[in-house]
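Provided herewith is a single structure, encoded as structure tokens, for subsequent inquiry.
What you see is the complex with one protein chain gone and the rest in place.
== chain A ==
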């Protein structure tokens, strides 16, 4: 039995010891313990060091709001997690834990020198001190500060755990399974509604688990909880423990993070560690309760100083007495019950120091009965003890005068500054808060979502009031579903109602400027920092927060916000609501990256589309590149080849004989209907009326602004049917744009659009031998009437096909489309038939080079959304006689027809070097900087012609043919001559072969 464990007490299993290590030392706890409760049972209060001053710290709470007791936990390789709250982490067998922010060890820490120099490290210290010299910031100040500060160690290994995701739709989601939440769920569940009740703790029951003497409807609290949970289960309510509602988003979407395996000795194989639930609830009931506030006095952070409610929880849930001689300092009635319960469990309560002059007679009577002295109208001015509190100094207060103090010996100090309703999730909804002057706290006010707030979360105190409120909230949620239910009433015996007062710093007889009275424990923010911030001109609480870092720690100010606000308001001489409250943001508690990622890691990190021919490419050593969502074969290196060599070989093989290319990713849209040709005329710049069925045309698509959006070859298969192709990346965008026009501008047209990108696998054949090779495989094409830019429905290699004769390389070319399931069959058949011609598979890089040699543009590479058809030298694709098409009017705007626009030209370097895509171009390299840039390189490749080629957009480029421009690069200035973009076979002789 551990020294501070009370035999048989608590909800832990006294017959099930669990062993774990903390900083290398083995301890024994019990099944049901948290790391914090197990350490406290062993008399260990010192659990970590603070972030800035490296002050020794112990657990101050017993829940997820814990700012101090942050530890590293580990289960094995890659399973280390920093900043785990010891008050949340359940014990499991063999759990390895360690303290943080200490060197060389927890009880003696070099970094604690910061603490002695604390006068230097006040708010704004970094901003003021490390301003000069400026050059020191990057190399000296920042690295040193970053090295010294930081919260825990980042994991360095890949996390081997699995994380899961789940969507859930429910009628009523109740968040928090304390008295209010259980009552709300009981109300909501009575009419068959789908109800979900979640709680972040391992067990449901909330504070009732820490108040076992309370009786509800004649049953002791724990029995009542058990009975109600059984009722809820029987009614089909989904009960989820270890599940934290981390965020409340629009339209009643709530994020839940469920911890599945961290508490298990041996998790099942493949079980996810955590699961993120995205819940869409018709109605939400927020029953999150309230969080206890610390009091602000010098030495309020010493190990052994903790919240009174936490001590009560350790006692009743875990059977742990946090000390033998506790002292209590409080401004709220609730702490008396912690003192009474500890006294009743054998602790000798040194004193109850109450800041209030008048104390409720029944509480005084309770104290008297137990022999506890009550010092009403007193303040606490300091505590003593190095690694654990040893004594507390209590001073009487008369008006504003603080009298002489006396030290009261104690081994822990329980404090209560009252309770703050948990408003975090409500704040996520942007619901407004109202200041309640009576209780000096913010309460939920105007709602923006279908939610109810119940219990201590809206400032109520005492179980009877909270239960009634929870039941009513559940009923209102039912009414929101247009369902009816009965109202429930609960009778509570041994209730523990209470009230309190709110303070800024407690009054002191010492120098307040030297007091280490902490507000934000994790970020080491003291009351004096807040006052300093105000003196230095911060007026808004948002500025105070950022200047002092108050509330910016991982606990998001759960304990510190209201204390910080009260002090800032006091310093400013304003009412707290005029100073305002900072915004709470999701997640409610720190949440692992794994939970957010879910399945989106490894090969499902991002959706990757693959073509039907992808398996062949993979088996044949293709190097892939991502293009939009697709992965495409980039090039096919042979042994010993680098990219340059492979691409040059592929280019030459295609120009010399025959190349084969997987073009399946090309976007395809079937435009069908009696008004198909009219639609095409309106969408594309080109004229379509006279295009005969069986013929193709290059189509150019503009936006309303006249700039090029997309292009592709379009075949007319019948009078009412066009087979449109788009760029790979443009497929979805073009279809959406077309649908938009069709539905909003031209709903009268009888024409419909269907995406057929994935219906067809597309194989491109290019080269002087393409026709010869393909002919014997094709049936149903009249070759005498199938010139360049023709299309037909036929069979290829016995497969139903749409055959296009077109070229994106300057060689004789075809695109064979077959139903996608046959794509691989077709590819294999063509590879076989191409053997006599040394058929060469090529990838996207070769495709880019071959098209660039011919000056064919790639939309999105040679255009950037500001290029018109004229700029790109594509005027010929505009149907001049057409009445209208998308973008036509813009093409005659003054700035579009003005001289000096950037125009697409070719570039050849004088020294034969390869230019860099994106490189800027100037006319005079000797002009002073900043130079006037007249354009940039859009495409640049090694070519089959023995020298590199490039395309560029240059101001007035068409009028500068043959002129020299300059490209300043880090290693010198390149000279290049402006040429036509057509570098290869300008007369298209090869296409006519």
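Keep in mind that, in the parts below, a residue touches a chain if its C-beta (ideal position, glycine included) is under 8 Å from a C-beta of that chain, and two chains touch if they have at least 3 such contacts; residues count from 1.
Throughout what follows, contacts and distances are computed from a predicted model.
Chemist: Which protein name, taken from UniProt, belongs to the chain you can't see among "Branched-chain amino acid ABC transporter permease", "Two-component system response regulator", "Rod shape-determining protein MreD" or "Sarcosine oxidase subunit gamma"?
Modeler: The UniProt record for the chain left out of view names it "Sarcosine oxidase subunit gamma".
Chemist: Which one touches the absent chain: A:96, A:151 or A:168?
Modeler: Checking the options A:96, A:151 or A:168, the one contacting the hidden chain is A:168.
Chemist: Taking the full complex into account, find the residue in A:647, A:820, A:919 or A:934 that is in contact with the omitted chain.
Modeler: Touching the chain that is not displayed is residue A:820.
Chemist: Among A:21, A:241, A:756 or A:825, exactly one should touch the missing chain; which is it?
Modeler: A:756
Chemist: From the list A:155, A:377, A:621 or A:673, which touches the chain that is not on show?
Modeler: Answer from the full complex: A:673 touches the omitted chain.
Chemist: What chain A residues would touch the chain not displayed?
Modeler: These residues touch the chain not displayed: 162, 164-169, 260-261, 267-272, 278, 280, 599-600, 603-604, 607-612, 630, 670, 672-674, 750-752, 754-760, 819-821.
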